[in-house]
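Left out: one protein chain. Kept in place: all the others.
In order of appearance the chains are A, B and C, and numbering begins at 1 in each one.
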Amino acid sequence: METIYQLIAGWFAGKPEWLPLAIAIAVPILFIVGVYPAIFAYTTLVERKALGRVQNRYGPNRVGRWGILQPLADGLKLLTKEDIVPRDADKFTHFLAPVIAVIPSVLLFAIVPIAPGLVPVNLNIGILFAFAISTASVLALFMGGWASRNKFSLLGAMRAVAQVVSYEVPMVLAAVAVVMAAGSLSTLDIVKAQTRGGLEIAGWFVFQPWGFVGFVLFAIGAMAESARTPFDIPEAESEIIAGYHTEYSGFKFALFQLGEYLAAIAMAGITVTMFLGGYLGPGIHIPYIGGFIAAFWFFLKLGCMILLNIWIRGTWPRVRVDQLMGFAWKVLLPMSILNIAVVGLWHFMGNKVLAWGVTAAILGLAFVILAKISAAGNIEKRTYRYAN
Amino acid sequence: MIQQISPIPTGMIETQTIEVSIGPQHPSTHGVFRMDAVLDGETVVGLKPVMGYLHRNHEQLAERMTWLASIPYTDRLDYFNSMTNNWALCLSVEKLAGIKVPERAEYIRVIVSELTRILNHSCVIGFMLQDLGAWGTPLLYAFREREKILDLFESLSGARMMCNYMRFGGVRVDMTDAMVAQAKDIVAKFPRFLDEFEQLLSNNEVLLARCQKVGILPKELAINASISGPMARASGVDYDIRKVDKYGVYGRFDFRVPLGEVGDVYDRYYIRVLEMRESIKILNQALRDLPAGAFVAPEVKLRNFKIPPGDGYGRVEAPKGELGFYLVSDEGGKMPYRYHCRPPSFINLTTLEDMCLGHKVADVVIILGSVDIVLGEVDR
Amino acid sequence: MDYAFWTISGITVLGALLAVTLRNLVHCVLSLILFFLGIAAHYFLLRADFIGAVQILIYIGAVAVLILFAIMLTRNVTGEAGPQEVVGVKWWIGSLCAALTAGLISFAVRADSVAETLSPGPKATVAVADIGKGFVGNWIVPFEAMAVLLTAALIGAVVIALEEVRNRR
Partner (left out) sequence: MGFLGKGLFQGMAVTARNFVGTYFDRGTREKLVTYQYPEEKPPLPENSRSFPFLVYDGTPDAMRCVACKICETECPPQCIYIVMDRDEKGKPQQRPKVFDIDISVCMQCQICVEVCPFEAIKMDNDYEKSQYGRFDDLIEHLPDLLKSNEYYNEIKPTEAKAVDAKLKAEAEKKAKKGTSKPAAAAPAKPAAPAPAPKPATAPAGKITIPEDAPFTAEQRAWLAGFLSAGGVATSGTGVSPVAVAETTGETPVPLPEATPAAEAPAGGWPWHDPGLGMSQRMDLVKAAPLADKLMAAMAQTDCHACGYDCRGYADAIAAGSETDLSLCLPGEAETAKKLEELMKEAGKL
């Protein structure tokens, strides 16, 4: 916002002073509500096509070449569908839930930088803002599930609330490590902190042991927050039909989907920003086109994260609700707390090569111990005998 | 009405149980099956299976039509495994009427039945993983392989699923050399698919965590509830009708019966994998030894086929368990006086409540998936 | 600024009123969330971004959700809350408390020192770094005391929960 304002303030010298400000506010908003929903629409298409290929199918290929118009067709279809509200539903809450589902997801994009200096709003509390906003999405899930007056919806709502609240904790703690290393909550500062010695790749936090662990923790947390497989238990279709949005149809259902996908994309964007160097990449300092190259790197990384999500969705089964909670509290939470300590160690060790080895050893050991403790009781190797 | 375990202790936080009707319209009840579940939070404290939504009067229908006309109806019992269903009825009728089946027909029956078994087991695992939330990927891999078997069935019998292939005293159509080659090709390639399948699933930690020690069926209960098929064998009951009865020419093949120790969902999954490998062994032997000769007993008529008065029970090891038909023929003998079907799905389902109590809702669906039911057979 | 202030204040007060007057408990909580959101907006208006974000994170993300969870676990969530006494002894006690609080706050606002701190302007911006430094600098003792208290509470909660689990078995 500030960058745009500075850029255009000069052009409107003789005009009323509110005009450049209004434009500077409007452009990012239009960008967020225009570009990201388009990305959402095509994410659904890419997801369906990729899942199809993973499962030896074609995926959508009927509407337009390669199914390009499929999202449009889906949208039209959902728009024209009958809006069904259960008779005993709490009508107002039922109506409000999908709206609330979208708002936090859109707000999340406000702090995701896509090029040097180009972030919709450069908040000095950027990451904290993201977490604060994303907690609000749980309300939508709860309201939708509760207002539907359906036992499956209610179960889904309860699961959603428990899950989002639980995964918030390790996620925030994983982000704390990054904030400590970067020394700032601002997303732009975090990206800048990942350059080292003029190289645009080596400094990415994911290439440090604590950064890698943080990346994994954060990615898992992000998947759980946005209820993606294997953590999609709030809407586990084989168990509770569709969870909190069982009783939604038509465009309200579409809004839930929109909110969920936007949250997933925004979370992927934040992951990229915090661990994968955001918009960093070769060639971003070239005059004039450097900004575009930076945006290209950002969206490339974003796409990779989304594809990783899809790939995982196509492969792994869903975990059970108690395992999900256990995983958050017994594995992710200790790991993330240890990670914070390790970042401190990293910060105060002068020799970075030595620090790399020591931190990697500590985290690896911790992972092995945690894996043994958490898995020993559940998973066993079996051999089978044959009858004579 | 519904028995509850672990009543909420008094003096603690007051919680309520809720009664949830899982089905008859539910993504993972494998058809129109309903479970009346009482939940304490996510934990199942009571569960009552409700059946009968798909009742099609199979037995009474069969008592009003000729012996021959019942064969296509058996296809519809367990619509995944029409071949073994056909065989069960044919075996019963042949026993009752004293028909000798030619060698070649027996071998063809073994071939199609074992193909049916691998088809069924791979798809069951797929469906179970679908219930586990794997978005159908294993299921579609299973379908990909099933497609090849169904192609063979289509070129053999004319239909992919409702094969209606067997006749009293043999099979309807002979297996040509081309079809034998096709079957050999399928059998040669199938282990590769099984390896891929296992790589995808058998060591998957999520699957292990979800399936192990879930839905345990103790050996005693399995015997007392007359559970049969892979489910009984997963509980460690050494009972395979192919070995016990040696019906058809099963006595000639060298194969083993895998047995589980724990009897949980994972055992039921893995026993099926192992059984597929044994089925491939049988198929290799059967395809190698397939003799020449008649494929249907020449003395058996199609029309006005009559059976002298008497009763008989024939059973086969269907992929889901013991499938048997008890038939009574009376004066006239043109149609059964009494026709009773012993469906494995239905009887295996009777222990559902015992397996589910104390587990989570999510476990109920995979336990149901691991029981391997087809509602056509449960309700008949 | 004034328009924003009055609008947000209106919403906040409306949320607060709805929270105490609505009959359906879940609706009450949802109104309460509206009220929390209004407060957070006020913080943002006062350029206390950090406090605002923390307000949302803790009050909406944790406290309200906890209340919702408690309601869902303990009451008949699918039904109405049942007949409730709207005007009674409790109501009067509550009103008295509210009046006292309001009086206290208005007295404090009238006092010069607080008013000066709260006056909007660039000076009043609270930097995150300042808060952090405050916590581990001047206010280290109360901060650590709070930390110990919360940890004790956490451990206590775990112990109680474990006991309940053991009793059930």
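Some points to look at:
To be clear about the criterion, contacts are C-beta pairs under 8 Å (C-beta built on N, C-alpha and C of every residue); 3 or more make two chains touch, one makes a residue touch a chain.
Keep in mind it's a predicted model, so treat the numbers as computed, not measured.
Remark: the absent chain touches shown chains A, B in the intact complex.
When the whole complex is considered, the residue among B:His55, B:Lys100, B:Lys301 or B:Arg338 that touches the unshown chain is B:Lys301.
One of A:Ala26, A:Ile68 or A:Ala371 touches the chain omitted from the figure, and that residue is A:Ala371.
Interface note: of A:Trp18, A:Phe92, A:Phe292 or A:Trp311, the residue touching the hidden chain in the full complex is A:Trp311. For the options A:Tyr58, A:Phe92 or A:Phe292, the residue in contact with the chain missing from this view is A:Tyr58. Think of the hidden chain as still there; on chain B it touches residues 65-66, 68-73, 75-76, 137, 141, 144, 147, 151, 154-159, 162, 164, 172-174, 176, 196, 199-208, 294-296, 298-299, 301-304.
Listed here are the chain A residues that touch the chain not shown: 50, 53-58, 61, 311-312, 314-316, 368, 371, 375, 379, 381.
Heads up, the rule we're going with is that only the chains that are shown with their structure count from here on.
Closest to the protein's overall CA centre, chain by chain, comes A.
By count of C-beta pairs in contact, A-B exceeds the other of the chain pairs A-B and A-C. Distance between chain centres (mean CA atoms), chain B to chain C: 59 Å. Rounded to whole angstrom units, the spacing between the C-alpha centres of chain A and chain B is 43.
If you average the CA atoms of chain A and of chain C, the two centres end up 28 Å from each other.
Multi-chain contact residues of chain C, defined as those touching 2 or more other chains: none present.
Under the contact definition stated at the top, the residues of chain A that touch 2 or more other chains are 151, 154, 158. Across the complex, chain B meets chain A through its residues 18, 20, 26-28, 39, 41-42, 129-137, 140-141, 144, 200, 204-210, 212-213, 238, 240, 243, 256-262, 266-267, 270-271, 274, 360-365.
On the chain C side of its complex with chain A, the touching residues are 24, 26-27, 30, 33, 49-50, 52-57, 60-62, 64-65, 68-69, 72, 77-78, 127-128.
Taken in their complex, chain A has these residues touching chain C: 90, 93, 123-125, 128-129, 131-133, 135-136, 138-139, 142-143, 146, 149, 151, 154, 157-158, 161-162, 165, 168, 185.
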